[in-house]
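My questions will all concern the structure given below.
Here the complex is missing a single protein chain, while all its other protein chains stay put.
Letters are used for the chains, namely A and B, taken in the order the chains are written, and counting of residues starts over at 1 for each.
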Amino acid sequence: MAKPSTPQWTHKHLLGIEDLSVGEIRMVLDTADEFFPYAAGRKPAPQVLEGRTIMNLFIEDSTRTRTSFTFAAERLGARVFQFHATTSSLNKKESLADTARNVEAMGLEAIVIRHPERNAPHRLAEAVRCSVLNAGDDSHEHPTQALLDLQAIRRRLGRIEGLTLALVGDVRHSRVARSNLLAHSKLGNRVIFVGPQVFLEDLDVQAETTTDFDAVLPQCDAVMMLRVQFERHESLVLNIDEYVRNYQLTPARLARAKPEAIVLHPGPVNRGIELTNEVADGPRSVILYQTTCGVATRMAVLSLCIGALERERACNGEDTLGQEG
Amino acid sequence: MAKPSTPQWTHKHLLGIEDLSVGEIRMVLDTADEFFPYAAGRKPAPQVLEGRTIMNLFIEDSTRTRTSFTFAAERLGARVFQFHATTSSLNKKESLADTARNVEAMGLEAIVIRHPERNAPHRLAEAVRCSVLNAGDDSHEHPTQALLDLQAIRRRLGRIEGLTLALVGDVRHSRVARSNLLAHSKLGNRVIFVGPQVFLEDLDVQAETTTDFDAVLPQCDAVMMLRVQFERHESLVLNIDEYVRNYQLTPARLARAKPEAIVLHPGPVNRGIELTNEVADGPRSVILYQTTCGVATRMAVLSLCIGALERERACNGEDTLGQEG
Partner (left out) sequence: MAKPSTPQWTHKHLLGIEDLSVGEIRMVLDTADEFFPYAAGRKPAPQVLEGRTIMNLFIEDSTRTRTSFTFAAERLGARVFQFHATTSSLNKKESLADTARNVEAMGLEAIVIRHPERNAPHRLAEAVRCSVLNAGDDSHEHPTQALLDLQAIRRRLGRIEGLTLALVGDVRHSRVARSNLLAHSKLGNRVIFVGPQVFLEDLDVQAETTTDFDAVLPQCDAVMMLRVQFERHESLVLNIDEYVRNYQLTPARLARAKPEAIVLHPGPVNRGIELTNEVADGPRSVILYQTTCGVATRMAVLSLCIGALERERACNGEDTLGQEG
């Protein structure tokens, strides 16, 4: 498992961008680029996780992230156990930690967790011995999303430094925005949060903000449109017509950005709200390309983190279940 | 992937029997016969889909068709991703096309779709680049069912021409009846729709019809009993006692058919309504045999359609994800 090219990766968990150095971010991207040709599953990938088992523990609904981790793990030879919270002994009031420890005792390399509570992955990481990968905790972190966005940017623009990015829309409720801000700040890029005042209030991070999208567009190398998360708004009232008028990315508005600027969106897209069909499906959109990078990035993260877990186990002299001998 | 014996298969999609020539129907059956020995999964099949991914996109409930496609794909070496509409971003109002395109960007060879709307598979096929296989759209088409019925008939009766078939019961709501009628009409067979008047009204196909089951039985080489689809009846009122008296296939009634005539049913059977236990489990029933043929037929369809997709990709110079280079 320990690849010669990555002797220095030491994290068995990936809980947040917060924990990664710039060198480690680059290491993920380099590894993801190595895996990119295998991401589509047409060319057999190195079976570095052959026979291993990964658990997807999604307490919040997700199609794309769950699917992406599933495809990534399977293409490396692993089996993926989909834990369905509703059809499980969570009904019988067992704690998440007990459930996870229990499945871990059946042989598990990693748990991919999405959870509506902030830091739930961090608490889980203290309860188990296998790898824990954060697939989104509340509006806190979503590290693999930021990493796959970086891979898409680097492969399309050729660099991940000296950039100006606009993150547009519902930044307040977005773990995607938060993880991207952390990553680009480490890389020395300029990140501008753009949106109506209601989305710029009460941010729990330090960020440059503006309500004037048109003013910042000419400086942008990349424009990341965020999904309006109506389901998280509760009492917040958004004037949709006004939002669309001021923040929807249209062909006319996109024409104001740098000629080589690209358009990202973490999905799912609310077409006709965050952007028009012309932009979503146009030549400067990398939305589907992000999805492809997502598989490669998650192959990289699984491979690196489980590699670190393997080295930890080897140091501890564990070679079977680690429970005997 | 391109098998020497099937250079002429050109459809990457299978949307309906409507699109197939007689030669193509025979090509599916010949290929299905080649796969038959591997259908049970005891003898390792040629891994023509090794490492590939297939998505089951069932918006309508199904056990047997979904399972059959799953087993077929897995036995060819593919992994099957079960898309659950209820636990997905369909909740977030993303369109089916966007969801499908997104998973496709993660690497997908084919989407098997069942949908309550007529022509939904056809619309999906325009939205994606991978293969689309229709597993039932409303009461329109269910092409693999007609093909597996044909395989069962050919293997049992030795031929698929010069036949007379009765399709009995709820023909009005049956995509199975419709796809079978299309197939047998192309093959020059005589198909008779049999049932009470309420089921023979408002048909959207041209078919010979009769309310007198007993009169046509002596001419039948195959009797295909259809499931009474109570869940689709809405305002339609069916007198069950009368239905059973006139249309239930009993041993006495079956004795009127040709001595070698076989009994088919697409399942699930309403025992005691469409047929009695003696007939369902008797020597002339091929009901379970149809199920076995279903796996072989779907192995054939997957192999042929994805083979055509591969050739299309090769022509386009795509060899990785088709999104770069």
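The definition used in the following text is that a residue touches a chain if its C-beta (ideal position, glycine included) is under 8 Å from a C-beta of that chain, and two chains touch if they have at least 3 such contacts.
Source: prediction; values computed, not measured.
Engineer: Quick one: which of A:Ser95, A:Asn239 or A:Asn316 touches the chain that's been left out?
Structural biologist: A:Ser95
Engineer: Among B:Thr53, B:Thr70 or B:Ser131, which one touches the chain that has been omitted from the display?
Structural biologist: Selected residue, touching the omitted chain: B:Thr70.
Engineer: Using the document's definition of touch, tell me which of A:Gly107, A:Pro218 or A:Pro251 contacts the absent chain.
Structural biologist: A:Gly107
Engineer: Which is it among B:Gly51, B:Gly169, B:Gly267 or B:Gly307 that touches the chain not included here?
Structural biologist: Of the listed residues, the one touching the omitted chain is B:Gly267.
Engineer: For subunit B, which residues lie in contact with the unshown chain of the complex?
Structural biologist: Within subunit B, the residues that touch the unshown chain are 37, 39-45, 61-64, 67-68, 70-71, 74-75, 84, 227, 231, 267-271, 288-289, 291-292, 294-295.
Engineer: Under the stated touch rule, tell me which residues of subunit A contact the chain that is not displayed.
Structural biologist: On the subunit A side, contact with the omitted chain comes from 50-53, 79, 81, 83, 87-95, 98-99, 101-103, 105-107, 319-323.
One rule holds in what follows: only the chains that are shown with their structure count from here on.
Engineer: Quick check: how many Å separate the C-alpha centres of subunit A and subunit B?
Structural biologist: Spacing between the chain centres: roughly 39 Å.
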